[in-house]
Every structure is written in structure tokens, then in C-alpha cells.
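Before we start, here is the structure in question, set down as C-alpha cells.
Omission of a single protein chain aside, the complex is shown with its protein chains in their original locations.
Up next, chain A:
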Amino acid sequence: MSLDRARPLLLPLALMLAFELWARLTQLQSDSLAPPSAILAALAAALADLSIPIATRDTLFAAFAGLAIGSAIGLSLGIAFGISRPIDRLMEVTVEAIRPIPSIALLPIALIALGFGYRMEIVIVAFACIWPMLIMTRSAVRSIEPRLIEVSRALRLSATQRIAKIVIPAALPRIFVAFRLSAGIALIVAVTVEIAINPIGLGAGIMLAQQALRADLMLAYLLWIGVIGYALNMLLIAAQRRLFGRAALAGDNP
């Protein structure tokens, strides 16, 4: 049993050990690689002098703000499209024309309209988060047991009541899956925007470390970004299990 637990860790540990040894033996001097011990030391130092915590706050703030705006838009459009077949059909061409635009292509537009900073990053993250939310909410709403809708008709619920009391609760487990995927996308897009152009957050930090030829600090940032991504994913999976039980994960096909 203990071997089963340790097995996933074996490969990364062995790789790191081999790399550490190789770096020590060859007296590695490099702009792009650093031994794991130096990376961990750089990470500890950057955590202690608050440069990484501040960058993390900036990135997460932009990612979550964009996620909140984008998923709110995606959710409301998804519910509207899911409930009303005519609206969905009328908007089809418009949605199919806008959706394939890669979010990062909006970067220059956001840049000249809003300048550097949080706002342009939030706009781009929001744009990226709308689509998965819209499409998965739409299909979740559409697959609601039709008898539930009949019940709401029989009870003469108004449209808002029907959405609040029947549609959203019934579709919630799948909406949360969409939200989880959007959160991952939000983090990816935020870091990408920062790497490409925006001088704030973790993405800017890792670019700066690269330009300063600090390989240890650059790889420390990379490791930290990986940890943040992993932690966010784990947190949302745990929340999903807790809120909706294992049933919600059954229909979740990555």
C-alpha cells in the first residue's frame, strides 16, 4: 500500500536527483537551467521577499475578476439559449462567428482601448471564459428532464421563478463542471497575457527573471505557476465532490 502511494512520486524525484547530480558534477553554468536545489532556494527567497506573493495576488485577481464577468455572461446566455430554441437558432451564426477568435488575438485591441494593467487582462480573460460556460450551460439546460418544465408550467411559475427554482438547480452540477474548466482557462489566459505583454503578475515575473538571465528564479516561477494551477484544479474538484457528490464527476469527461 505504501509503495502504491509512493509510486507517483518516484519518477519526478528520480529525475530531480539525477539532474541535481549532473549539475553538481559538471559545475553547470547556464542561462536556462539550474539545479533543483538552486531553484528551491530562489523560490524560498522570492516567497520571503514577497515578490512572488504579490505577483500571485495580481494574477489571481485578474483571473478571478475575468472569470466572474465571463462566466456570468456565459451563464446567462447559456440559460437563455438553452430554454428558448428560437433564440439559440437565431444567434447561431453570430456565436459561431465570434467564438473561434483566439482570445489572445483580442490582446492588441484591448491594449489600445484600455492600456496596460488589470482592465485589459480582465477583458481578455472574460472573453475566453464566456464560451465554455455558454456551451456547457446550454446543453445542461437543454437536457433537463422535460417533466420538470411541465411541472413548472402546471404550477404557473413565472419565467424568472422557473429559472431560479427549476432550471438552475437542475443544471447546477454540470454548470459547476463548466465553471471548473473556465477557472483553469482563466488562469492560463491571465498568465499568457502577462507573458505576452502585460507588465504585472506571475507571467511578467517569469519574463523578467528570464531577461535578467536568472535561470534559478525563472524555473522557480515556473514551478510556482505549476503549483498554483494544480492547487486551483484540486480545490475545485474537491468543492465539486463536496457540493454534488461523486455523481457529478461521473459525467465529467476531460
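Here, a residue touches a chain if its C-beta (ideal position, glycine included) is under 8 Å from a C-beta of that chain, and two chains touch if they have at least 3 such contacts; residues count from 1.
Rule of thumb we're sticking to: contacts and distances are computed from a predicted model.
*Asks:* Looking at UniProt, which of "Dehydrogenase", "tRNA N6-adenosine threonylcarbamoyltransferase", "NADH-quinone oxidoreductase subunit F" or "ABC transporter permease" names the chain that isn't shown?
*Replies:* "ABC transporter permease"
*Asks:* Among A:163, A:178 or A:197, which one touches the chain that has been omitted from the display?
*Replies:* That would be A:197, which touches the missing chain.
*Asks:* Of A:56, A:137, A:152 or A:210, which residue touches the hidden chain?
*Replies:* Result: among the candidates, A:210 touches the missing chain.
*Asks:* Using the touch definition up top, pick the residue from A:45, A:69 or A:106 that touches the left-out chain.
*Replies:* Result: among the candidates, A:106 touches the missing chain.
*Asks:* Under the stated touch rule, tell me which residues of chain A contact the chain that is not displayed.
*Replies:* 7-12, 31-33, 89-94, 96-98, 100-109, 111-113, 184, 187-188, 191-192, 195-197, 202-203, 206-207, 209-210, 213, 215, 218-219, 221-222, 225-226, 229-230, 232-233, 254
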